[in-house]
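Below you'll find the structure I mean.
Only a single protein chain was left out; the remaining protein chains are all shown in position.
Let's turn to subunit A:
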Amino acid sequence: MNPVLTLATARRILTQLRHDRRTVAMLLLMPSILMALLRYVFNSEAAFDRFAPALLGIFPFVMMFLVTSITTLRERTTATLERLMALPMGKLDLLTGYAVAFGALALVQVSIVTAVSLTWLGLDLAGPVWMLFLIAVLDAVLGMALGLFVSAFARTEFQAIQFMPVIVMPQFLLCGLFVPRDEMAVLLRWLSNVLPLSYAVDAITAVTRTATVQASLLRDIGVVAGFVLLALALGAATLRRRTP
C-alpha cells in the first residue's frame, strides 16, 4: 500500500469528474429530486417515513455502481489499466484510490439528500447523523466495488449497463423496502439474507428510527463492511498484470 499512489489516483478520478460537470450535477442532485418526488407521490408523511431511510442507502449504492462500472470498463478498454499495471502501481493502491474518490463524492451526495430530506421533506432522524453518513458511504463503496468487479465481465458500455438490473434490481426487491424481510417466503428470505443491500437498508432504517446504537445495528454495519471487503477482493482479482 502506497498512500501517494492512492491519493494521486483519487485526485485523477476527481479531476476527470470535474471536467464532466453534467455527470457531477446529476450525481449530486438526482437523489434529492427523486426523494422530493417520492415525498409528493405518497403525499403522506407516514408512507414517506417508511421508504425514505432505505432510499438514503440505496441511492449511493446504485449510482456508484453505475459510475464505477463504466469508468473501470473504460480503463480496461482504452488500455489505461494495462498501462497502470505495467507501471509501479499496486492493485490495492488503484482500488483504494477509486474508493477514496467515489467515497468522497458519495459523502457529498448523501449530505445533500439528507439535508433536503430532514429539512424540507420532513424526515425524522432519531440516531446520530455521522452514523447515517458512515452507512451511506459504506453503501457507496460497496456499489463501487461491485461495479468494478462486473466491469471485468462486460466488453462494451452497453453490456456494462445491463449489469445494473442483474446486480442491483434483485437486491432492491429483496432488501425489505417493499415487504419486510421476515414476512417473505423462506427461500426469498434466505436470498435476502445473503445480499449486502438487505443489511445496509436494515442499518440505515435503524439509525433513522432509534436514538440508541444497538448491537444489531453494529452487526449490520459489520456485515456490510465485510461485503465491501469481499467485493474489493473480487474486484482486485479481476485486475490482471498479464492478459491473453
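Convention: a contact is a pair of C-beta atoms (placed from the backbone, for glycine too) under 8 Å apart; a residue touches a chain by one contact, two chains touch by 3 or more; residues count from 1.
Keep in mind that, in the parts below, contacts and distances are computed from a predicted model.
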(message) Looking at what's absent rather than what's present, what does UniProt name the missing chain, "Imidazole glycerol phosphate synthase subunit HisF", "ABC transporter ATP-binding protein", "Multisubunit Na+/H+ antiporter MnhC subunit" or "Formate dehydrogenase subunit gamma"?
(response) "ABC transporter ATP-binding protein"
(request) Consider the whole complex, including the chain that is not shown, and state which of A:78, A:162 or A:193 touches that chain. (result) A:78
(request) Could you list which residues of subunit A touch the chain missing from the display? (result) 4-5, 8-9, 11-12, 15-16, 19-20, 78-80, 82-89, 241-244
